[in-house]
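One structure, pasted below without further comment.
Other chains of the complex are left out, but the ones given are in their true place.
The first chain written gets the first letter, and so on, giving A and B; residue counts start at 1 in each chain.
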Amino acid sequence: MGQFDVAIAEVITICGTFSFAVSGAFAAMQKRLDVFGVLIIAFATSVGGGTLRDILLGDTPVFWLKSANYSLLILVTAIVAVIFWKRIKSLKITLFLFDSLGLGFFTVVGLQKGLAYDLSPGICVALGTVTGCFGGIIRDILLNNIPLIFRKEIYATACIVGGIVYLLLDYIGVDPTFVKVISVAVIFLIRIIAVKYNLTLPRMY
Amino acid sequence: MGQFDVAIAEVITICGTFSFAVSGAFAAMQKRLDVFGVLIIAFATSVGGGTLRDILLGDTPVFWLKSANYSLLILVTAIVAVIFWKRIKSLKITLFLFDSLGLGFFTVVGLQKGLAYDLSPGICVALGTVTGCFGGIIRDILLNNIPLIFRKEIYATACIVGGIVYLLLDYIGVDPTFVKVISVAVIFLIRIIAVKYNLTLPRMY
């Protein structure tokens, strides 16, 4: 990846790490875990997707081992979430909002990394989807919830659509930064609309 | 591995991928997941065992990232399963049959890959067993079922017996293709007989 591309990937990873740290901390506090449980869930949700992606690609040691900055960001984010819990716990949409943001961020950076490894475009969409969804799956399994990905709302579909949008914009020559920003926005908006209007996929069988 | 060995491993992997895609799709449809949920479960069940095997061995990027054919096969298989759901959903044995087939296929190719990495024979049997069982474990955890491996029926034992048969036939010089076919058949038959006659292992404690 070019140097600018690496910088963009880094910014998006930081945004995704922050978003999933908030959603993980919130979900843990809703389950009334102690402070360390909250930190652990925030951490697992934030690094889970990127860790799986890097393990599948063979990019080891994984990113959060190589730099302590990610763990510091998660720690600070979780602590701030704990401090502000009383003020925002009534905002039920918060977890969902930050989860949808993180979903968008991590799907895009996962797809981008797949392209950097010269994987076929369809596989890059799959890799981005796995990267985006896995953190939430870990969070839900550890908290003994049914993973969001299997509920009625559109979840992984948003990642796949966003990934296809990424490839299309990239193909027609849109500026790389806009490609990523638009793709993140598409995934986020699909989630927002799907939950707001209760859109579900048909079972079709 | 010799070139012919690689070709055989490839054919068995494709058979196993197909079998587990069917069993995963079926299990998901029994839980009435939407179409994407069915695809995701089919995918996770198919690639789970081989992915864990390759991660443990360090063979990355994992196989389904390097070639889009596996994902295409899973996608087509799952779609066909969805289309034919109404006609076969009364056949309760279908999931179990395809799961037992996939178990056999993936155990053998996992063992073979361990031998190619010069691991000790006993460890190769363990690696084959892990490869064979893990897809089903992922499927059951994601669908919130008690993993088949922990129910009363003989499951991992079939893999271990099949693995030992593999090593014995290989040792006495049977043709490599027959070694694999017979081992797959042994695992499959043990599962069939165990479920048909309700065979269980004694608790012994």
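Note that in this section a contact is a pair of C-beta atoms (placed from the backbone, for glycine too) under 8 Å apart; a residue touches a chain by one contact, two chains touch by 3 or more.
What you see is a predicted model, and the numbers here were worked out from it, not measured in a lab.
Chemist: Just want to confirm the stoichiometry: 2 copies shown, so how many copies does the whole thing hold?
Modeler: 3
In this section, only the chains that are shown with their structure count from here on.
Chemist: Through what angle, between 0 and 180°, must subunit A be rotated so its C-alpha atoms fit those of subunit B, rounded to a multiple of 5?
Modeler: Fitting subunit A to subunit B on C-alpha positions yields an angle of 120 degrees.
Chemist: For subunit A versus subunit B, what separation do you get between their C-alpha means, in angstrom?
Modeler: 30
Chemist: Given the complex with subunit A, which residues does subunit B contribute to the contact?
Modeler: Residues of subunit B touching subunit A: 29, 32-38, 40, 51, 55, 58, 60-62, 64-66, 68, 71, 82-83, 85-86, 141-142, 144.
Chemist: What part of subunit A is in contact with subunit B in the complex they form?
Modeler: It is residues 55-58, 114, 117, 119-120, 122-123, 126-127, 137, 141, 146-147, 149-150, 152, 155-157, 200-205 of subunit A that touch subunit B.
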